[in-house]
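Below is one structure, written out as structure tokens; the observations come after it.
A single protein chain has been omitted; all remaining protein chains appear in their positions.
Chain naming follows the written order as A, B and C, and within any one chain the residues start at number 1.
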Amino acid sequence: MDGTTSLSGPLDPAPDAGYPDPPPRMGFFTDTSVCIGCKACEVACKEWNEVPATGLDLLGTSFDNTGALTANSWRHVAFVEQRRPDFRWLMMSDVCKHCTHAACLDVCPTGALFRTEFGTVVIQEDICNGCGYCIPACPYGVVDQREGDGRAWKCTLCYDRVGVGKTPACAQACPTESIQFGPLDELRERAERRIERLHSDGVPEARLYGHDPGDGVGGDGAFFLLLDEPEVYGLPPDPVVTTRDLPRMWRRAGLAALTVVAAVAAAFAGCSSPGRRS
Amino acid sequence: MGVRTWIASWPVYRQLTGTDPLGRGAAAKSAGSSRLTARTETADSVARSVCPYCAVGCGQRVYVKDGQVSQIEGDPDSPISRGRLCPKGAASKNLVTSELRQQKVRYRRPYGTEWEELDLATAMDMIADRVVAARDATWEDVDAQGRPLHRTLGVASLGGATLDNEENYLIKKLFTALGALQIENQARI
Amino acid sequence: MSEPAPSGSASYYGRPVIKAPVWGRAIPTYLFTGGLAAGAALLAAGADLTGRPVLRRTGRVTAAGAVGASICLLVSDLGRPDRFHHLLRVAKPTSPLSVGTWVITAFGTASGVAAAGEFASRLPRRGPLGTLGTLLPPAGRVAGLAAAGLAPALATYTGVLLADTAVPSWHEAYPHLPRLFGGSALASAAGVALIAAPLAEAEPARRLALAGMALELAGTRTLERRLDLLSEPYRNGRAGRLLRAGRVLGAAGMAGAVLGRRSRIVAALSGVALLAASVATRFAIYEAGVASATDPKYTVTPQRERRDQRGPSSPHLG
Partner (left out) sequence: MAECHPVGFQWVMEAKNRGATVIHVDPRFTRTSAMASSYVPIRSGTDIAFLGGIVNYILAGGLDFREYVVAYTNAATIVNDDFVDAEDVDGLFSGYEPDRHAYAPTTWQYAGQPEISAGGADTDSQRATAGPLRHESHGAPISAGVHRDETLQHPRCVYQILKRHFARYTPEMVERVCGVPRAAFQEVCEAWTRNSGRERTTALAYSVGWTQHTVGVQYIRTAAIIQLLLGNIGRPGGGILALRGHASIQGSTDVPTLFNLLPGYLPMPHHAQHPTFDEWVDGMRHPDQKGFWSNARGYATSLLKAYWGAAATADNDYRYDYLPRMTGDHGTYQTTLNMIDGKVKGYFLLGQNPAVGSAHGRAQRLGMANLDWLVVRDFFLTESATFWKDGPEVATGEMTPDRCRTEVFFLPAASHVEKEGTFTQTQRLLQWREKAVEPPGDSRSELWFFYHLGRLVRQKLAGSDRARDRAVLDLTWDYPVRGAQDEPSAEAVLKEINGYHVDTGQPLSSYTEARDDGSTAVGCWIYTGVYAGGVNQAARRKPGSEQSWVAPEWGWAWPLNRRILYNRASADPQGRPWSERKAYVRWDEQRGAWTGPDVPDFEPTKHPTYQAPDGATGPAALAGDDAFIMQADGKAWLYVPTGLVDGPLPTHYEPAESPVRNPLYGQQANPARRAYRRPDNRLNPSPPDPHSDVFPYVFVIGRLTEHHTAGGMSRTVRYLAELQPEMFVEVSPELAAERGLHHLGWAHLVTLRSAIEARVMVTERIRPLRVDGRPLHQIWLPYHWGGQGLTRGDSANDLFGIVLDPNVLIQENKVGTCDIRPGRRPTGPALRDYVAEYQRRAGMTTGTDRKD
């Protein structure tokens, strides 16, 4: 292990992942205050990435018939109908967060999950063997195994498109620029300005989510502007990358291993050898 | 592939010798990822098109590879849509490449209980025959007062709001010459 | 029920925030077999060093068998079993599974050789196989000791394997799981020894049974009581029932180990109880994790408390 900064805290992830002179870190800023819930992002993503259709289930959860981010839905538009006391209808296009400290990536035992030079987190479909470890590791519930395929799938932030200077499919399609793509630094500045604007326009409940490099995942490469608590949209309120505790875990395992050794030694040490006894 | 290159391509070796000891990025990158490029880059041709759904008229770029549509996405040059598409527009490739699309003429004879196959040329000839016959059978030359009518009410048509202007022009021109009046489209609906 | 499904303030239509593990029964079974293999290798090494040949043989064979089963279980659980070798593509200290893969690979090789050493006498005396037969026993000894050297890691890393996830009741249990699993490994290996070894050689196994099961039971008690809200999944439902069953079986196994000094049958029953206890505990912990992942309150509530404890901050910095 390479010191704790590789596991938590602010960090530029691309150099940390072996790219000495990377391009700017790219990401998404999803501004839910202008999301119209059209789901163009879901479809554009599927068209570009040739993601299978999910099937026909009327979920009865407002206009959300996708349900969640899954192996077959890399963008998911959430719909929340609220009375507080005025009625309002929140919509939010969720996506992989491309964490600075990505648990999925760190726990992946094959290197299928890797950090790209753009600082994004991608599953390499030619490598993944479907061990499934990344799935419970993700604090956002993003990664998922595809039935009948066995591998894990999620948003690639259109690594292939970004690599040739194109905008990811979802962001390109988004009619209202709710999904914005660009260098993360710029997006963060833009988001700060947007928040200030909304606060001065009388929308005090507007808040950013996942933008802070000091948060539990070192900041998200895909962050959001929300109009309510994160959990209302199905997001964890204060996610922490599990590997932040990994050094302590290994230490506890080391101690446990010593305990095991000690127990075995004690078990044998105390009793006389059967050979000698007989 | 020599043993040396084989070992050099082993990510563990790259971890040990390169800039990425934790195997997070550069060392773990696969051959597939190294080859990856957007398929829009390798398209044989790009057609500038317009979305077929609603009347906003969003620009589309249609990428073609080996005679097949490989991608349809918004045209950033369009001052109308600025490269954006709605879910329907974004699903255009799915529409035009759908395996559910009918590609053969189907024919159902009167009182038939199933579809039958029919050659396109035969179908065209049969339809032309029926147009001529229906027109003759229902032709009206003049009204009761002898004023010209020059028409048939025996042939009708509905459609055209998703068709091109050029197509509508020929439809109207031909039907008008045939004396068919009841030529309508979605604009009435 | 004319109201639409509420989307509530605590979660999105009651849907999980995180994804539950997709592993089937193979993984909790592997937790058990891996532990058993590690414990057995340690027993074998102890027996080797203290001159308990039956116990040594039992240990080595059990270790090899259990690690073999473990590898099969791990591979079978892959979504793409044909790509199992991709596990050896990288070596990542950040991935317990990668660490475990390398450990189990080394351990499996060593314990295989060690177990093979036990069967050297059955080889023909001449020819290449004869040479092998001559080399195997000393190689087996070295390998057996090597396996034992790796065993503590194998026995305890699985605790990190589970804890290093976003699964609330696993992650929160990270200080406790390795020791619990280590204890469980020892207890289960002791269980096999109690079944297989003659009373004369079984004393270390009896002691190990007590020590191991004590660690296991202390650990499960901690899980049930010390994790606040996240202890709930260990007490409720299927996981709770399994954990309680594990405790009864474990206590019975310990009692049998103490009482079975004179009786092969009691010792064997005790061994069975210890094994069953270990299995039950492993499944219980697995199930509790799944339950804690499935109900969003286990994800949301502790995080919200943590956030609120940090105190109010401007909303966009929250």
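Criterion: contacts are C-beta pairs under 8 Å (C-beta built on N, C-alpha and C of every residue); 3 or more make two chains touch, one makes a residue touch a chain.
Quick caveat, the model's predicted, so the values are computed rather than measured.
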Among A:T30, A:S62 or A:T259, single out the residue that touches the unshown chain. A:S62
Note that chain B touches the absent chain at residues 45, 47-59, 62, 64, 67-69, 72, 75-82, 84-92, 94-96, 98, 100-115, 118, 120, 123-132, 134-135, 137-139, 141, 143, 147-174, 176-189
Suppose we count only contacts with the excluded chain; which residues of chain A make the list? 34, 36-40, 42-43, 46-47, 53-58, 60, 62-63, 65-66, 81, 83, 87-91, 175-177
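The rule is short, and it goes like this: only the chains that are shown with their structure count from here on.
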Comparing B-C with A-C, the one with more C-beta contacts is A-C
How many angstrom between the C-alpha centroids of chain C and chain B? 57
Distance from the mean Cα position of chain C to that of chain A, given in whole angstrom: 29
What residues in chain B touch two or more of the other chains? 11, 22-24, 27-28
By the touch rule stated above, which residues of chain A touch at least two different other chains? 1, 6, 106, 111-112, 127
Contact set on chain A toward chain C in their complex: 1, 6-7, 60-62, 67-68, 78, 80-82, 103, 106-112, 127-133, 135-146, 149-152, 192, 195, 204-208, 211-212, 229, 231-239, 242-243, 245-246, 248-250, 252-261, 263-268, 270-271, 273-278
In the complex with chain A, residue positions of chain C that touch it: 4-5, 7, 9-13, 15-23, 38, 42-43, 46-47, 49-52, 77-81, 83-84, 86-87, 89-90, 92-98, 100-101, 151-153, 155-157, 159-160, 163-167, 170-171, 174-179, 181-183, 185-186, 200-201, 203-205, 207-208, 211-212, 215, 289, 293, 296, 299-300, 303-304, 306-307, 315-318
Seen from chain C, its contact residues with chain B in the complex are 88-94
